[in-house]
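Shown here: the complex without one of its protein chains, the others still in place.
Each chain gets a letter, A, B and C, in the order it is written, and its residues are counted from 1.
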Amino acid sequence: MWLHASCKLDFEIPVATPFILMLRPRSGSQQWVAREQYMLNPSTEAVEFTDLFGNLCQRLVAPAGFFSIQTAFDIEVADSSDVAPGAPFVPVEQLPDPTLPFLLPSRYCESDRFSQMAASLVEGINPGYNQCAKIVEYIQNSLAYTPGEGQEIISATEVNQKSQAVCRDMAHLGIACCRALSIPARMVVGYLEPLRPMDLHAWFEAYVGGRWYTFDPTQQTLAGGRVAIAYGRDAADVAVYTQFGDPVEILNMEVHVEQISAPTD
Amino acid sequence: MWLHASCKLDFEIPVATPFILMLRPRSGSQQWVAREQYMLNPSTEAVEFTDLFGNLCQRLVAPAGFFSIQTAFDIEVADSSDVAPGAPFVPVEQLPDPTLPFLLPSRYCESDRFSQMAASLVEGINPGYNQCAKIVEYIQNSLAYTPGEGQEIISATEVNQKSQAVCRDMAHLGIACCRALSIPARMVVGYLEPLRPMDLHAWFEAYVGGRWYTFDPTQQTLAGGRVAIAYGRDAADVAVYTQFGDPVEILNMEVHVEQISAPTD
Amino acid sequence: MWLHASCKLDFEIPVATPFILMLRPRSGSQQWVAREQYMLNPSTEAVEFTDLFGNLCQRLVAPAGFFSIQTAFDIEVADSSDVAPGAPFVPVEQLPDPTLPFLLPSRYCESDRFSQMAASLVEGINPGYNQCAKIVEYIQNSLAYTPGEGQEIISATEVNQKSQAVCRDMAHLGIACCRALSIPARMVVGYLEPLRPMDLHAWFEAYVGGRWYTFDPTQQTLAGGRVAIAYGRDAADVAVYTQFGDPVEILNMEVHVEQISAPTD
Partner (left out) sequence: MWLHASCKLDFEIPVATPFILMLRPRSGSQQWVAREQYMLNPSTEAVEFTDLFGNLCQRLVAPAGFFSIQTAFDIEVADSSDVAPGAPFVPVEQLPDPTLPFLLPSRYCESDRFSQMAASLVEGINPGYNQCAKIVEYIQNSLAYTPGEGQEIISATEVNQKSQAVCRDMAHLGIACCRALSIPARMVVGYLEPLRPMDLHAWFEAYVGGRWYTFDPTQQTLAGGRVAIAYGRDAADVAVYTQFGDPVEILNMEVHVEQISAPTD
């Protein structure tokens, strides 16, 4: 399906402040960017680089005063995400090298502390996709999804002590459990077409049956179109913006996604 | 300055044919893509990857029949290219690792055969930028620039026996001579704003004085805006399209570049 | 100076177990490996790859039974680590791209939780090297260095609540504080020549004044020779061995480092 998505971020910057942005979706095997717009207002010199995980990142120094970042694009994505019940666990020695970083514990996914819990959660389940599905089911049963509530980023061990969670929290908990079972798992930040209220979204992917599969504990089914903006080990790697120096307040953030019949001319 | 550039390629494809395209300019330290469009007609599944030199490449199988590729973008680039007479030669042992591949001979730049010629050309000239400038001057004096004439790609040794050349030929000869002097040199394919007749363009960059500088034997001065689409060792690395299997004829190619006051909304 | 270093790891493996090893020092700008030995007993098929941070890693499946890994090398290293009091802070926008991952919080270095503490620690100190030195001084004053005590890996926030620490803990705390000040900081695992008792060692590097500098809170001065085996964001990235599946006990670990006059023939 074709989606039109946009994101507008408005800041009031007290003093010139360095930013790293991760707002440009890559064309890849899952999605094709047909039209794209990326505007900085006021116009500001920016430099793009590719990070460790292949994401396109933009570096700039936001000038003091009102500063606005606006991205928009027409993108073709799959109508829904693949599911594969029964897809087998890939033994560690057969994993492709690039999946290995996603086995390690990371800032918000302390998989080293989840061995016991993960093992007991999936007891009796066939190793692989079904274990991931079971983890998602556990997350859905133990945490109420409360979009928009949760400013400070918390880690999987902290999430696990709560009763409600945002999309990011649920992804962190899912990732931590998968890695504890030696299943590579990574964070995805992006857009989801039917998401209400509209916002940027986060979910995770796990590597089973020889490829990455999408898991999203916030959704009962995987219907709908997903746009991936960035991949990483957890939220620390995939912030859509990281700013340095004294904290800058965001005035406004507008996210919009809609299905379109075809890219506009 | 802001430029609007576009490129449209039309093919008649006899049988489904694999292509690799290199048509997406990257935002980087020299240019910022504010708007971009990349359309395949009929709509065709494509996969993007990054090549050895950091270029964004698109893989696809063009279906039999009429097939059209259309890219367009609004991009901010420098008003003119920097010049630096006197910028010194960088001793090989001080060159950054990523420049080293651009010291080696390559398909169309047989620098191993140009040691004597290059040395005699720059006799008495201070090592570095001035040597490159002298090489450009030699190319301009010995070859008439005849845009549009020259279908088969020929190598620097072949170019050197001719009296006229296209932009690509001149770049190959310049690169071969620079490398023969242990100056890293690389090919750039892209757009040049005031170029007439309008076409895709090729020039080269040489690494002296601690950075890459633009050299373009087709132009008497470096005035005007340049959009880089791809970097490589020579034309073999930076073809805007490479097709495999039986040769496919291109029906039409339209390139357009113009200066605009600001990116359109 | 020339060092001879060796590391022998003996395991009793209950069932065939996948390992990733990081035991091969790279020759680089700081050290030169003149002789090296890397033996697996019993002989086992191993595959080497380069991880995200440039470390050479070896993948293998250790067979059930007694399994031993032995590495040894003659290596030339600097007589002591450079110090640079007064070396300035590098503004984020001027940092080289490869340093940027070392600004982000990571599993054992929750720099996002250290902003206030780090800021108050370095109040009145010139940004850059001197801030790092002040952080090291704080670590030395608040934690007793107790080599060999501390099996479970704990994170900087946990370290900060204790009164004693191993080398790894001290490095994690130092890294977390540096990153909280927007100074890139990374973990190093390796050998230190005069270390007693002999063991593998961990320290950290911070990027100030345009290069990486060594900081080691376990040592009052930076005298002595250092061999770097692996670089990473924290201990999660640079484990000399990571094993998957049910935990395997290590029977014995022998580390030896000594100064030699020249590599043996």
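Simple rule for what comes next: a contact is a pair of C-beta atoms (placed from the backbone, for glycine too) under 8 Å apart; a residue touches a chain by one contact, two chains touch by 3 or more.
Since the model is a prediction, treat every value here as computed from it, not as a measurement.
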Missing chain -> touching shown chains B, C
Out of C:S29, C:Q116 or C:N141, only one touches the absent chain, namely C:S29
Cross-chain touch to the chain not pictured, restricted to C:Q37, C:S142 or C:N252, is C:Q37
Had the left-out chain been drawn, it would touch chain B at residues 18, 20, 49, 51-52, 59-61, 91-93, 97, 100-101, 103-107, 110, 112, 153, 182, 236-237, 242, 244-245
Touching the unshown chain, chain C contributes residues 24, 26-29, 32-39, 43, 45-50, 54, 56, 58, 76, 263
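Quick note on the criterion: only the chains that are shown with their structure count from here on.
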By Cα-centroid distance to the whole-protein Cα centroid, the innermost chain is A
Between chain A and chain C the C-alpha superposition rotation, given in steps of 5 degrees, amounts to 180
Between the Cα centroids of chain A and chain C the separation in whole angstrom comes to 30
Chain-centre distance (mean CA atoms) for chain B and chain C, in whole Å, is 43
Residues of chain A that touch two or more other chains sit at 49
